[in-house]
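Note that this complex is displayed minus one protein chain, with the remaining chains in position.
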Amino acid sequence: MNSSLSNYMPERAERYFSGGADQRTVARALFESVADLPLICPHGHVDPLLFADTNYHFDSPAEFFLIPDHYVFRMLYSQGVPLEAQGVPMNDGEDASAVESDHRRIWQTFAENYHLFQGTPTGLWLRDELHDLFGITGKLTPANAQEIYDKISEQLAAPDFTPRKLFEQFRVEVLTTTDAATDSLEHHQAIRDSDWDGRVYPTFRPDKVVNGIDQQEWQEQVDLLRSVSGVDIVDFPSYITALEQRRDFFREMGATATDHAAETPLTAVLSPGEADAIFQRGLAGSATDGDARLFTAHMLVEMARMSSEDGLVMQLHPGSIRNHNSAVFQRFGADKGADIPHGLDFTRNLKPLLDRFGSHPSLRLILFTLDEATSARELAPLAGHYPILRIGPPWWFYDSINGMRNFFAQVMETAGIYNTVGFNDDTRAFASIPTRHELWRRIACDWLASLLVEGQIDDEDALAMAHALSYGLAKEAYRL
Amino acid sequence: MNSSLSNYMPERAERYFSGGADQRTVARALFESVADLPLICPHGHVDPLLFADTNYHFDSPAEFFLIPDHYVFRMLYSQGVPLEAQGVPMNDGEDASAVESDHRRIWQTFAENYHLFQGTPTGLWLRDELHDLFGITGKLTPANAQEIYDKISEQLAAPDFTPRKLFEQFRVEVLTTTDAATDSLEHHQAIRDSDWDGRVYPTFRPDKVVNGIDQQEWQEQVDLLRSVSGVDIVDFPSYITALEQRRDFFREMGATATDHAAETPLTAVLSPGEADAIFQRGLAGSATDGDARLFTAHMLVEMARMSSEDGLVMQLHPGSIRNHNSAVFQRFGADKGADIPHGLDFTRNLKPLLDRFGSHPSLRLILFTLDEATSARELAPLAGHYPILRIGPPWWFYDSINGMRNFFAQVMETAGIYNTVGFNDDTRAFASIPTRHELWRRIACDWLASLLVEGQIDDEDALAMAHALSYGLAKEAYRL
Partner (left out) sequence: MNSSLSNYMPERAERYFSGGADQRTVARALFESVADLPLICPHGHVDPLLFADTNYHFDSPAEFFLIPDHYVFRMLYSQGVPLEAQGVPMNDGEDASAVESDHRRIWQTFAENYHLFQGTPTGLWLRDELHDLFGITGKLTPANAQEIYDKISEQLAAPDFTPRKLFEQFRVEVLTTTDAATDSLEHHQAIRDSDWDGRVYPTFRPDKVVNGIDQQEWQEQVDLLRSVSGVDIVDFPSYITALEQRRDFFREMGATATDHAAETPLTAVLSPGEADAIFQRGLAGSATDGDARLFTAHMLVEMARMSSEDGLVMQLHPGSIRNHNSAVFQRFGADKGADIPHGLDFTRNLKPLLDRFGSHPSLRLILFTLDEATSARELAPLAGHYPILRIGPPWWFYDSINGMRNFFAQVMETAGIYNTVGFNDDTRAFASIPTRHELWRRIACDWLASLLVEGQIDDEDALAMAHALSYGLAKEAYRL
């Protein structure tokens, strides 16, 4: 083992910075100027229950770090470790006894496969969380796995290790969750009813009542929508009324944004008659796959229309084939690390929406992509022209050092930073939020430092851009 | 404000160079070896009137820098500044009084939004032009905007600030314009008739009489072609005759190249009967959208055939959806920063043309792309095989530091530099030409320096490649 190589590793304060000594010095100074800014978390998947329950405590280290994290279990799965052995819960009706319930064994299995995360963002997040949250400085190994498990368990159980306390400790200024259109928002109500003043808001995500109109689940979701809205949904207009009513409710509960997923960014404008005909086929259970695609496309334009009226910032996350692994989906359900991106075309697909609303004075539409080829080719030119458009940060597989570097390199020259929206941590794992924001801020400052040492920007610009990318843009873009 | 960061900015002579001290030293030496070479400008959009009018003077700073520059006004537009407020002229029939006519106010609006260009090529060009042409060393701000306006205005009015004088001062060896097939080339004639010996040549761009055969504008353009050519265009053969006649005229006027735009690189070979049938439908106003696509595809092969005979170098610029913003197009017309790229396939689409002419001894076809994914995947392998093919430099949104770096990284390993054609400034803004060429030469030398310090090439190669990329390749490729 040539351990002298460790002499070349940076001190911790300069980690993730690239380039020579000058560039690293600049990156560090820029990072120090933003390191203590509050965190704006405008898009994510943290469960609001964490903040509604005044004394919520996290379960075991396995539950905290592994079991809910599809980045983790899909990697072990790809190398032959069954999901069962990783404690991933099965669908109802499956043989639950096959699922490992001993969290110490799950943790041990993970430790034995920890090398799989060498050079991956998951590896960096885990290492930095272990260090920053739990004070663990050594590397997780099969030999020390149980000792580290004990250490984490102890801290998870500590009285101060509650989401509300962490929220303050992390300096979270505002955090939004993602919630189904039919959600009662009861946890959000409980937070508002409590004496805690942390800003936690819902986000309106109507996918389940919009997408898949050819599926039985859609009909069940519309029943639910009928029930929670109190609107008698019998046709397309009453369906729209129900959605508008839910958006009003979300806005009253603090929401400033909506979110929409779609397999492609296809948008379309149907006549009222066409829309209702598809809708009726949906209710009758006779809608086709083509109906479903067209209905989603039309509803994206409807949602843009609603946002232009009620001011909710619209987000679009297209480009993933969900639940690609049929066998895993059948046994374990959705979100099991088997959502696979494919190539996209924003330029043609968004045109119907943009023809209607591209220059609307109060609409804002934030676009995300899983196809990096579209960043410079389509998203930057679109957002660099249309007033309503902003580009969301690198998402999902691209929430990584290279994903961020590519984003800065591909988007900024054409769109400028002011057509982007800062960072989204987009995570279910509340405790990983500071780590993720720090990584983004470090890479943003590293990029700005490279521009400065090449003479592309001056110090004044660099400092202003670092602040905007770390804090200001997200706050402004999401109207928070 | 941490102003000590400015200590890390490079001296002006080393701006835009990357890497460590060694690499920057090499880049600087390479750049110095090419900095004073004459400029070859084989593709651009400068108005030939500038050189026909012996005493042409530029209008205001707003007219000089902002109003005609779609890179500038689309960025402000994307952030909510109306095109009217930026002085962008409207179509006939629109309410022209809505357009700001006070150029000082337009300039002030620009200064207030100057931060939008941080880290963009437009920002670099503007800064370098202000410095190099007008001696302005400070940054444009809302506070100093009117003072800088005065300073520029004064110099624009100076007796020596004429295009002809600048042409010589810039060391332009040859500059070509882009001209419709039906253009009278009267300004080119005036230049030839004058005693000035600057080499300014037209380029034959027949798009308007080729593309859009399903549009009424095409019929009007064919009427114009009939009129200027004197050929009685009644069928496809007589249309071809008229085009050949115009090409002969352009060649007599010094043209060495043609240029062609198309939404995709589709090429096709129709039978004489098929071509004429589409053509007749075009004349009759009954051509379809499919006719238009196929006609353009066939005409690209026809144009290749003509180039193989008359020696005009053929250029193809595909991949943009023009006038994507319908509302802007209707009010302000074409070329308003709303041309948006989309994904391309050269490999299949060019095959019909290449099957006919791919190895023709006297044809040269220069390909440009707006889809960087095609650079390494398709263009480099194609140009690295077919004798007629060369790859044009990064175009439009990619005429930037990253665009150029990507180009060198994506194209050169497979195609080699000798299947590329040096630089095109591709600009309407005559006075920006030296700045753009300098940026290209700097980034080319930066790339060569990285190859040298990695031991990929030696000093002899680096110097030869720097010369070729800066000067030799463009001159040879365009037969200038």
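By written order: A and B. Residues from 1 in each chain.
Basically, a contact is a pair of C-beta atoms (placed from the backbone, for glycine too) under 8 Å apart; a residue touches a chain by one contact, two chains touch by 3 or more.
On a predicted model such as this, the values are computed, not experimentally measured, just so you know.
> Just one of B:D59, B:D132 or B:D459 touches the chain that is missing; which is it?
Only one listed residue reaches the unshown chain, and that is B:D459.
> Please pick, from A:T120, A:Q155, A:S194 or A:Q280, the residue that touches the omitted chain in the full complex.
Of the listed residues, the one touching the omitted chain is A:T120.
> Which one, A:S6, A:S97, A:Q216 or A:S271, makes contact with the chain that was left out?
Within the whole complex, the residue contacting the unshown chain is A:S6.
> Of A:S78, A:S227 or A:S362, which residue touches the hidden chain?
A:S78
> Please output the residues of subunit A touching the missing chain, sorted low to high.
Listed in rising order, the touching residues are 1-6, 8-10, 12, 14-21, 74-75, 77-80, 115-121, 124, 139, 321, 324-328, 337-343, 370-373, 397-398, 400-403.
> For subunit B, which positions touch the chain that isn't shown here?
Those residues of subunit B that touch the unshown chain are 20, 22-23, 25-26, 29-30, 33, 343, 345, 347-348, 351, 354-355, 358-359, 361, 373, 376-378, 380-387, 389, 409-410, 412-419, 450-465.
Heads up, the rule we're going with is that only the chains that are shown with their structure count from here on.
> What angle, rounded to the nearest 5°, describes the rotation that places the Cα atoms of subunit A on subunit B?
Rotation angle between the two copies comes out at 120 degrees.
> Go ahead and note the Å separation of the Cα centroids belonging to subunit A and subunit B.
About 40 Å, centre to centre.
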